[in-house]
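Removed from the display is one protein chain of the complex; every other protein chain stays in position.
Letters A and B mark the chains in the order given here, with residues in each chain numbered from 1 onward.
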Amino acid sequence: MAGRWVGARLRRKEDQRLLTGSGRFLADLRLPGMLSAVIVRSPHAHARIVAINAARARAERGVAAVFIGPDLGAVGRIPMRMSPRAEVVECLQRPLALGRVRYVGDPVAVVVAEDRYRAEDAAELVEMDLEPLPVVTEARQALEPGAPVVHESLGRNLAERLVMGCGEPERALREAPVRVRDRFKVHRHTGVPLETRGLLAQFEPGTSALTVWGPTKVPHFNRGVLSDLLGWPEHLVRFVETDVGGGFGIRGEFYPEDFLVPWAAMRLRRPVQWVEDRREHLLAANHSREQLHEIEIGADRDGRIVALVDRIYADMGAYIRTHGFVVPDRTAAMLPGPYRIPNYGAEVLCAFTNKTPCGTYRSPGRYEGTVVRERIVDRLAGELGLDPAEVRRRNFVSPADMPYDVGATADYDPVVYDSGDFRGAFDAALEAADYESLRNRQAEARREGRSVGIGIGCFVEKSGTGPWEHARVEIDGSGRVVVFTGLASLGQGLETTLAQICADELGVHPDDITVVHGDTARIPYGVGTFGSRGAVVGGNAVAQAASALRERIKSFAALRLELSPEDLVLDAGRVHPRGVPDRGLTLRELARAAAPGQPLPPGLEPGLSASAIFKAPMRVYPYGTHVATVEVDPETGRVTVMRYVIAYDIGRAINPMIVEGQLAGGLAQGLGGALLEELVYDEGGQLLTTTFMDYLLPTAMEMPEATVIHVLEKSPSPLNPLGIKGAGEGGCTGSGAALANAVADALAPLGVAVTGLPLTPATIVASIRAAASRREARR
Amino acid sequence: MKPPRFEYFDPTTVEAALDLLGEHGENAKVLAGGQSLMPLLNFRLIRPQVLVDLNGIGALAYVRPCDGGLALGALTRQRALERSAVVRERCPLVAQAVPFIGHAAIRNRGTIGGTLAHADPAAELPAVVTALGGTLVLRSIRGERVLPADRFFVSYLTTAAAPDEILVEVRLPGAGSRTGSAFQEVSRRHGDFALVGVAAIVSLGADDVCTAASVAVAGVGPVPLRVDDATRLLLGEKPDERTLAEVGRRVSEQLTPDADLHASSEYRKQVAGVLARRALGEALGKARGGGA
Partner (left out) sequence: MTERTIRLSVNGREYERRVAVRWTLADFLRDELGLTGTHLGCEHGVCGACTVVMNGAAVRSCLLLAVQAQGAEIRTVEGLADGDTLHPLQEAFWEHHGLQCGFCTPGILMSFACFLEEHPAPSDAEIREALAGNLCRCTGYVNIERAVRAAVTKLAGGRAGAGPTGA
């Protein structure tokens, strides 16, 4: 492929509308007669529902209806999207709670009114008679005998136990000459896109057609779920994507509201809009990340890792949602990371608690596992008296080992790295960070009494989850190229990157390509956008479809020009004989020449259109290294991130500008998770962080003073024609690790142990004090 | 998150506002800059029947020199304080503290009267007014009274103002020569309320002997706290690092802050001492240089 546009730093097709306020986000949509819905949620973490009385709310002016659980009839529970398990089917969430509520925020009723203000007025009048039950808020406690049971039908809080590994981890650990144990807590935090969730549903009684705007990520899958739950034929249900204010894993999964809003619209025969507010977003949308690790590593005296054993407690919250166990599963699957670890064992205990259910958040499972592994590798370096960089150098999987079987599984499939030079990305990062002189400057700072620390975070990401993606490319009657993709746009520049891929295949400018996505009426098949799969699976599908279309165009042109297709080229929206640019046909002329009724090339049907299903049976694995330099004020616990380097190898960058943007954005989220953001519960299961004054997204002032991003293209994936590996998550994956290691390094002279995230001023000062009293006690 | 129903009045004179408060009393809430009240309304955490909006009373927005110090109309925006040359000259501590309040868009609306009347003990200006020993002028249809800051702040989000009273003016003493001041705080993020904030003022006489010192700490109790027992140590001294460290230690010792989800009591105690030491050091440096 020529590659004129793939690889170009092209400004985005999406931006003009977004910059001028002409984007259309869910809350911007208006339909005549539209009603506004508000969800009434449980104020208790665990309670028996004695009665819900909606009479006063129904009588309020402007209220169209109030629905409670029994009103829904025999509606099913929301199924798992990923790796469904029969054992937990009773632990899936109903659209409205029946009998019991299990977390603060569990939907109890829906109020529908003329406008949002009135809907909120009425929501306050719904009377909930709830009898509080004992609450469990911590995964380890939930697994102890006698703990309150979240799902009585299951009879225990252990939702799932996953075991994986290779070799003889216990024996190898026992025999290892050097061993380090750690206990590390990764706290609950989540994606928190700046646009909250929302839906708009319209039912047309005349045609029985139901249209749902808003849920963006896996529209075709969700359409199937809604069709099943409603018992309504799938062809009468249409999902339409809007502009979307960020996804990050949490948006677009099938949530209770995704049933309630369409159901209410059908029942009331009026359009119903629901726009989540920020408080309920923090209560109701998926939480993520909360894990406790008990990990042990063993190495020989040269620092070569011989064994890694981890027990992981994963807090699932109150129900199993669509992601099922994918987050803890991926933690264990990817825990070995870039290192050769011959003996590996992981046991994952997934526990129910009376908290918001969990799902994926950017780098799901990997952010958590990476910080835990990279911390213990640093501690191993300390134990051996080696520089942290040196221990890593001695353990990387080498390019000669590729493809490399890690010895773990993701959803029971072996994790096999497709390609990569982990050491190369590591060297690139250390060189950009000027690691040697950084260490010298650190020593100098320490002499001045300053607590400066350097932290490394090496990681492997996964991307390109299949099983397939669909694309169709057509030339419309005006000669314009239209790409239809089964992917969804979450704000990441999908329209631009797909246009770039298509532009190279068809010899047109990306500006002359329209990308259509997220409309189930216009796109027959689609898997969707998650896990950095879009460019890999959807991008290759577009390349295949466009390439097939190119051949088709040539066939039609050959017929018209009385030449052989091999003698033709596509360029600048025209097809012409090689070397004779003025003797050709425009795509517009060809589109008309290919219409039904016109002469056809042998064996071809009319129309300038081609579709493709790209199959991706194996995942692909991008990888990289982060290097953070921080200064800690030991008296106040403040952390200043002075400099940050990311080197990330994604095989091939379609638009390096967009890739760099993804990495910088991922870093901000990872930094937020490491230093600022936390979903805090009290013992009674009340979420204390339900505002942006308490749930702290990083501002520009908390970001590194300088950030260097290196996008590497050294190891294209052998598993897809474009050589792409996903770019969406690597800015996040290594950041918790690099920052935790940097803070630990800064405070190492004080004997501080960093054993969890987030690293807040208060936790840092507390750990410094704890270290001081340990020293005191030893004296 | 939409405000509940209320009745709305926007008087254009103080008298008309006072009449409305006289009439509606506890059922009314005064709206100034709205940067704290409006979030509470949107969350429906308060439900006043009547909202009395002061923003139409132009006569309440002023910065006036007064007795060597300043008289600030309650409706003066934080942004105006930030930009005012006379504030920088007469009460530099105010100018030093205002940039810590939220962000530009917040300060464009937020008022000095509003932030004082809201009485969040982690806010910056209540600590500043407390450190300066400012006075607050309250008016109602019953008359006018003047309260010193330490009697105005009663508890968390609670002041001595009666339901029918409006805070109309803040009076601040001017900084004399060889007086230095500083504001320091630790917050989770730039622009957030302080975990701990410290406002410090130091005056020096001949031979650099400390003649007056005042520190107020935000975020460590139900009201901004003056720590005179600790700062007394400076009087008559030529403070050095050791004296400042001792003052910091005493500040820490005498506080028993509440914990919240962002910081423990121990943390606030320790950091109050650290920031008191640092802010006093900074203020001293300025005083030695002639003041600011």
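In the analysis below, a residue touches a chain if its C-beta (ideal position, glycine included) is under 8 Å from a C-beta of that chain, and two chains touch if they have at least 3 such contacts.
Predicted, not measured: the structure shown is a model, and the values here were computed from it.
The residue from A:230, A:664, A:753 or A:771 that touches the chain not shown here is A:664.
Contact with the omitted chain, checked across A:28, A:175 or A:434, is made by A:28.
The missing chain, though absent from the display, is touched by one residue of A:69, A:193 or A:637; that residue is A:193.
Where chain B meets the chain that is not shown, the touching residues are 1-10, 34-35, 38-39, 41-43, 51, 53, 55, 79, 102-106, 108-109, 189-191. Residues touching the missing chain, restricted to chain A, are 11-12, 14-25, 27-28, 30, 115-117, 192-196, 243-246, 248, 277-278, 490-493, 657-658, 660-661, 663-669, 691-693, 697, 699-701, 703, 707, 709, 731 (touch as defined at the top).
Keep in mind that, in the parts below, only the chains that are shown with their structure count from here on.
Distance between chain A and chain B, defined via averaged C-alpha coordinates, is recorded as 43 Å.
Contact residues of chain A toward chain B in the complex are 116-117, 120-121, 124, 277-279, 635-638, 676, 680, 688-689, 691, 693-694, 696, 698-699, 701-702, 760-762, 765-766, 769.
Partner chain A is touched in their complex by these residues of chain B: 1-5, 39, 43-44, 186, 188-193, 195, 261-264, 266-267, 270-271, 274-275.
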